[in-house]
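Following: one structure in structure tokens, then a few remarks.
Showing just some of the chains, left in place.
Chain naming follows the written order as A, B and C, and within any one chain the residues start at number 1.
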Amino acid sequence: MRARVFVTLKPGVLDPQGKAIGHALNSLGFKSVGDVRQGKVIDLELAETDREKASASLRDMCEKLLANTVIEKYDIELRS
Amino acid sequence: MKCAVIVFPASNCDRDAHDAIMHVTGTPPQMVWHGDSEVPDVDLIVLPGGFSYGDYLRCGAMAAHSRIMTDIRRKAGEGVAVLGICNGFQILTEAGLLPGTLMRNAGLKFVCRPVELVVDESQSLFTRNYSRGERVTFPVAHGEGNYFASDDVLDRLEAEGRVAFRYAEGENPNGSARNIAGILNEKRNVLGLMPHPERACDPLLGSVSGRAMFQSLLEKLS
Amino acid sequence: MIPNNIAAHGLSADEYARIQQLLGRDPNLVELGIFSVMWSEHCSYKSTRAHLRRLPVTGPQVIQGPGENAGVVDIGDGDVVVFKMESHNHPSFIEPYQGAATGVGGIMRDVFTMGARPVAMMNALRFGAPDHEKTRHLVSGVVAGIGGYGNCMGVPTVGGEVNFHSAYNGNILVNAMCVGLARRDRIFKSAAKGIGNPVVYVGSKTGRDGIHGATMASAEFSEDSEEKRPTVQVGDPFTEKLLLEACLELMSTDAIIAIQDMGAAGLTSSSAEMAGKGGTGIDLDLDRVPQRENDMTAYEMMLSESQERMLMVLKPGREGVAETIFRKWELDFAVIGKTTGTGRMIVRHKGAVVADIPVNALSDEAPVYQRPFTAKSSPARTPVEIDPGRDIAESLLKLLACPDLCSRRWIWEQYDYSVMTDSVQPPGGDAAVVRVHGTNKALAITTDVTPRYCRADPFEGAKQAVAEAWRNLTAVGASPLAVTDNLNFGNPERPETMGEIVRCIDGIAEACRALSFPVVSGNCSLYNETGGEPILPTPAIGGVGLMDDVAREASIGFKRNGDVLILIGEARGELGQSLYLREIESREDGPPPRVDLAVEKRNGDFVRALIRSGRTNTVHDLSDGGLLIAIAEMAIAGGLGAMLDLPDRAAPFLFGEDQARYVIAAAPDAAETVLSDAAAHGVPAIRIGKCDGDRLIITGRLSIPVARMRSAHESWLPSFMAGDPASRAGLAAS
């Protein structure tokens, strides 16, 4: 099974990089760009066929390692 | 004073920490491999700077799960002194031994330069040889030293006198909240800081203001 | 073999015929690939080899000259310094971050392969004109890449050089130098000796990274999907750091017979070179090579340039010791073959022999060319006409802020220059000073070349590059030891370019010989040209010197009010090819300054003796921008002004780039001795003022606050780089 995990900053946590990207886009002439936030996406191959088990295990991975829950939240997407 | 320096994969200030401790205290620390299950019986554990696990994912995140960390967590709980410098600080926050986290520098670039710090708290194992308000110069060298915590946590750190070092006004190299450069845990036996005291122990390198930290520890822990 | 395919592999018809003759048959595709990389300019030095023989490469201090992964020089007490410079120009133009990062990784491997721990990195960079659309993007990516790799390795990057010129618009130069330390009796080499010894692969897995561009065009790959395309090499400094520690750990045992990093042309060149040098044959079994991708072909594996890999020949029976160490560091380890007595390189894949080539056909039989060249004659030494009415203060401030003279702080603050706690002189001075850990000795390191001089007069220009490196080492108090060079030029098949190559090599040879400054390692990077426009000839010189007592070092910053300023060396007012001409008069012409090597040596030896005797610890050599720029830099570095009393106040005197000169500052009583000593040694020396206050003053002509000079000097690069959206958004390090 393949899975995709999104790790993004919690709302309210300042994202200097996202802000910098927004500025850069504006100065490149993309005037319609407003707020920008940057996060991570992690694609994993799992030797697991049970969706429930895969989900649970991914949540566990996020809590333990993939996200820093002081500032980040995560979302899990199972694929195929 | 018995001391251990932990070596993680791609620690790179382990030797610098070793030498500074040796230089100031006269006793060489033991180098302890991250894969070991136990830190020997010591008075001080140092988590050195570097790029443990390449700083991949988040700085310090993978090292915080090293085998040795279980014992470090236990010993910190028992009151053994723990000093995390730079990457060591990042590891301590990732391991939950210190609150908050270190985000990417506000300037988005790695920054290496000597910076002026103000000692904000001299009541600790680590800082008792400094006086409060004293200015010291330590080099910084990091890409992710921008200290972040919620306002409550920051208020509490300040109220409890747990901000050990701040960047002097106008010197903040990374956008860190309230100019915080180093903090103590609640029991005040764990210190994490981004600047490098071990690079400030030799007059040839421009500053010796790091020595007082190792001297404080030596006097208190011997 | 299809003619197209031969051309796509960069081989000429004659070269192909020679291959057929050496094999006694047509090569198959794998063999063609192997020949193409081994006989490439990059690996075989076919255009330069005949000329490089003219360089002086020996001396009592030299332990290993050119020919190994890096040069080795004795620094006493059983210690040796190991160093080399290498280019990663083309990859850095394509992908600046990864190109520069993997350049750093590659040169570090060259040094630790020899058994040395890297202790310092330098980088010599050339970019296009500041107003060229790609320049900012390339600067931010290259600098981030160098920092990204070097910082993670924990090796301080302590200096370098940067120029901007439109001749580099389509071909930037990224030359990285690594300096390491080893024990004299623990040096490792690459000659595979003995028969039946295990050949071991360690480090990262092999992928389709950076496979020779020829693969794109060759038949076998024409219908490949996007997935199978060769890719840009991506560096993994984390793995390299583990590889460094693991290799040094293994080197402390006696398991290794030979070791060679896998650089350009990876497995092919490392195995062929080890066997070639050892006079053995080598058998490789590609099925045992750790692979990152599925279904890799033999061709791909032999030509892959995946990073962070090493090949070793071990003593039989020591595989276990080695494996334990590499597993501890969580690195791949595989025995992939053995040395043989056949003198052939035999490669097997999936049970079949896919290549069978006499080893010497790849090395000894590689082509060497005497390419036709036209050597430029030296330009006439007619006086350079300038406008005498210009305001000095304005010229000074303009020069201090110009791209080639302004402060490089924006760059070096992105490099961890203080890790390892031995960087006694960080970037910003004439040479970096790095203490030999745990001793009072120190190494001085510099990289230099002034390409505009080399374009005008390749011979004088190359001499100047060596002289400037030697002078920069001298200016901190070091005895120059030896040189590594990085010869960056355009297309050698053009006689004018070949002429530049030949004359530059002659100039380096002459200067290195005169200054007892032998060349112990180096690298050539040719074909740096786009649309018929070659780069400026850029023979970068990396110099290393030794100080016996690190406490006796000199630096450029003014230190005390009242110190007397002395100009050492003769001022002729040479403005040809000067920055003054270029920046103030908008002209790049005239002859470059003359280099009199005997005078260079005499003046330098005198200055070094002054530093060692403690008469001065404030010294700056004169180079780009001349006397007034040097004094301004000294004032800015020390945060202290000066009151000047000069025998001449015209631009040629103030901004001429005459060679073999220094400005020193000494306490008043020491200054008297300096002047009389100089007279006794026949060294021209005149008093030119004193350190004083917070302004630079030439009474009646000039009075500028040091703070004003500093802001002019410091602001150009940061404000220039602020114009790069990717840099501002922090995306350089993608």
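Basically, a contact is a pair of C-beta atoms (placed from the backbone, for glycine too) under 8 Å apart; a residue touches a chain by one contact, two chains touch by 3 or more.
This one's a predicted model, so the numbers in the text were calculated from it and none came from an experiment.
*Asks:* Treating the displayed chains as one copy of each kind, report how many of each the complete file contains.
*Replies:* Formula for the entire complex, using the labels shown: A x2, B x1, C x1.
FYI, only the chains that are shown with their structure count from here on.
*Asks:* Tell me which has more C-beta contacts between its two chains, A-B or A-C.
*Replies:* Most C-beta pairs in contact, of the two: A-B.
*Asks:* Cα centroid separation between chain B and chain C, in whole Å?
*Replies:* 35
*Asks:* Where the CA atoms of chain A average out and where those of chain B average out, how many Å apart are those spots?
*Replies:* Distance between chain centres, rounded to whole Å: 29 Å.
*Asks:* Could you state the distance in Å from the CA-based centre of chain A to that of chain C?
*Replies:* 41
*Asks:* Mark out which residues of chain B touch at least two other chains, giving numbers and ranges.
*Replies:* Each of 104, 108 in chain B touches at least two other chains.
*Asks:* So which stretches of chain C touch two or more other chains?
*Replies:* Answer for chain C, listing residues that touch two or more other chains: 728-730.
*Asks:* Report the residues of chain A in contact with chain B in the complex, numbered from low to high.
*Replies:* 13-14, 16-17, 20, 64-66, 68, 70-71
*Asks:* Which residues of chain C touch chain A once you look at their complex with the stated criterion?
*Replies:* Chain C residues touching chain A: 725-726, 728-731.
*Asks:* Tell me, which parts of chain C touch chain B in their complex?
*Replies:* 144, 147-148, 151-154, 236-239, 241-242, 329-330, 412-421, 423-424, 435, 550-551, 728-730
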